[in-house]
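Below is the structure I would like to discuss, written out as structure tokens.
Heads up, one of the protein chains got dropped from this complex, but the rest are sitting where they should.
Letters A, B and C mark the chains in the order given here, with residues in each chain numbered from 1 onward.
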């Protein structure tokens, strides 16, 4: 009432509901994480604790937001897939974007000490994000493949680069040596010069991380004869799989099931 | 290259740059803060520490993002005004929204212990946000007035409500007693029943909080005769003013200066 | 060059490309056609010439714009479906909307005399339009069903209404008599009072009109022995079918074929 004179300013808000029957991807990306990881002396090319922290945040996300059916993470980036029929906040893009990014950030700061017990946070870690709609499950698979190919290319390059640097090359020299090399050249270099079989590099580094819900058998109680009673439960799980090929999706058809 | 087969998925991203020559407001709002403040036993109707934490986050925001020219906060909500000519991330709405909300959240969690040294965070605090464009400085003033009127109405109501509850009424009884009362009735009630002069309630509760940059004279060093050398500096400051009337804006014309 | 000082105004234009992998529907609707049809004494409830003119315009549309794969029209409304993979004007919504509406309008005025040789156009006929994206062929079918159900409901009602009015009822009386009647009541009324079997009403009135490309055998020339040489050609055709059930679509699977 008293407020009505100014309330017209609400009319400037726009309706940003995302179209129905589209899968929604929120991709979160560390802001100035180059600087952030330097400030906190993250290991190169991969800091296992930092990745584990990212993954723990992603697990929290799926536990908090039931409409997220799958998440894929690599480096300081994570993609969250909301189910096609989601009615989360009436599919309003700003709501979905802001509160997922915010929740992720809060968990990241709160869990920091768990993963870096001996390091203090020197500055606020923060993330930007974007929301994209995809009209088919098939395209979501292509989206995730796009991210995993990126993971592969970057990780292979970075593995070589930091091996060279740690072996005494300058960063510029390392860069020069890698310019124009193909995937197999890099594998060769790793093996010949450093005795590293790239396929033995931890899957988390090579494949990134997948978070989803899976059926897990759990002991829920013990009966009067002290025998365990087991139940099948849906639980948020983490793994490092190939998600470009069909196998993972054949084994988990319910994740990207279309209406 | 190797990636090109999947890269078409980028085409689904939309261009969300906000129109030029518009002031940009990001309004951040606590998500499920009713529950959050109950979990952390915030004082009713206003928890001074919680408000001070919100304000500290807002100050950090202006220190981090130079394009924010003004912020106004009340309760678990904060509005940030970006200058009309801002080119921050080319004015892309998702970038602006996500990283400001994320930064605010990170600071909130990091500074929690400063303001609540004896309370642990029990769950991640998180915020949603929205971005709105306003084509005139005059409308930004109306926007801010809208928020401050809201602050006034809510705070006056809540002050009465909690006074009644603390005096022994049930929440339902308090609600019934306030139904249909006007502003002056509530002032009367506060004064008659509780001896409270509403105008003496702390300005932070009644007026909300303003954060902006102001010229501040600072001693920057001492000269050889040990006399202080003063400089005028722009500094982020906090205050609790009436921003509906013209006075504040007359005194700070540079804040909403149009191109 | 000389122009650069003002060229910044182009920055206010927005990118309105429609998302890929979505069928595009342009629905055109007569503006103030209630008045327009009164001014030109269109027959009630259906003016055959006016519908034939609309259909002729739709045929011209498919001949002019190869990306339109199907059109459905009823009364002064026509929906045009552009194929999912269309790259017509890079899928820019304004371009697609404006030029299709404009072309339709131009043809309408140019062909008027063909269908109304004895009536002059008294005022400019004009149409509004909208563009909507649909992510699945299945939803396009639902969209078209929605329009055809509307056609049925309106035509059955209007047939009854005008029969009553022509038989001497006032418009208000006719309206009252039809209030709350079901489909079968209306059929009964038509049969009992006017001896009209609704199923014998021309299909164009009951079903609306479909325009699409079909394989048609044509005589393209005569060989030396004067025997006709036939070729299968794709030709724009018009029909009045049920498009809610599966038959039409089973017979024409190529129309809504997904990528």
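Basically, a residue touches a chain if its C-beta (ideal position, glycine included) is under 8 Å from a C-beta of that chain, and two chains touch if they have at least 3 such contacts.
Predicted model only: the values in this text are computed from it and were never measured.
S.K.: One chain isn't displayed here. Which of the visible ones does it touch?
M.R.: When the entire complex is considered, the left-out chain reaches A, B, C.
S.K.: One chain isn't shown here. Among C:66, C:124 or C:202, which residue touches it?
M.R.: Per the contact definition at the top, the residue touching the missing chain is C:124.
S.K.: Which of C:43, C:142, C:185 or C:257 touches the chain that is not shown?
M.R.: The single option touching the absent chain is C:142.
S.K.: Which residues does chain A use to touch the chain missing from this display?
M.R.: 8, 11-12, 14-15, 19-20
S.K.: What residue numbers in chain B mark contact with the hidden partner chain?
M.R.: The list for chain B reads 19, 21-22, 133, 135-136, 139.
S.K.: Need a quick check: the contact residues on chain C for the chain that isn't drawn.
M.R.: Spelled out for chain C, the touching residues are 2-3, 6-10, 12-14, 28, 31, 60, 93-95, 97-99, 101-110, 121, 124-134, 139, 142-143, 145-146, 149-150, 153, 183.
Rule of thumb we're sticking to: only the chains that are shown with their structure count from here on.
S.K.: Viewed as a graph of touching chains, is the assembly arranged as a line, ring, star, complete set, or other?
M.R.: If you draw each chain as a dot and join those that touch, every dot ends up joined to every other.
S.K.: Centre to centre, by mean C-alpha position, how many angstrom separate chain A and chain B?
M.R.: Going by mean C-alpha positions, chain A sits 31 Å from chain B.
S.K.: Roughly how many whole angstrom separate the Cα centroids of chain B and chain C?
M.R.: So the centre of chain B lies 53 Å away from the centre of chain C.
S.K.: Pull out every residue in chain A that's touching 2 or more other chains.
M.R.: 133, 139
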